[in-house]
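The following block contains the structure, expressed as structure tokens.
Just one protein chain is left out here, and the rest sit where they should.
Right after this comes chain A.
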Amino acid sequence: MSAKSNHFPWNLLIGFLLSIALTLLAVFVKFYTDFSSLVILWIIGAFAIFQALIQLFMFMHVTEGKEGVINIVNIVYSVFLALVIVFGSIWVLTSGHAAH
């Protein structure tokens, strides 16, 4: 994190090109391959997570500053909560518990 980073912002450009490539790849996998819908969901889901990491590390510089470690712990914990909320809700509300 240099204050005078006069050099060309390569990390931004690479992150941007990777994001576009991953978006187009996801569309390709979804519409032009013969995988089962579950496999497709896993692949495009992995692409989405990779893109989110690009934003976090190459654009937002999450590890930058004195509180870099706190930032990581905070984001990891938030993502953990998000996963519990999303998968917990789907599990509780769609696996037939309501029928009993």
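Please note the rule applied: a contact is a pair of C-beta atoms (placed from the backbone, for glycine too) under 8 Å apart; a residue touches a chain by one contact, two chains touch by 3 or more; residues count from 1.
Heads up, the rule we're going with is that contacts and distances are computed from a predicted model.
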Checklist entry - One chain is missing here; what is its name in UniProt, given the choices "ABC transporter permease", "Ion-translocating oxidoreductase complex subunit C", "Aspartyl/glutamyl-tRNA(Asn/Gln) amidotransferase subunit C" or "Quinol oxidase subunit 3"? => result "Quinol oxidase subunit 3"
Item to check | For chain A, residues in touch with the removed chain | outcome: 1-6, 9, 12-13, 15-16, 19-20, 23, 26-27, 30-31, 41, 44-45, 47-48, 51-52, 55-56, 59-60, 62-68, 70-71, 74-75, 77-79, 81-83, 85-86, 88-90, 93-94
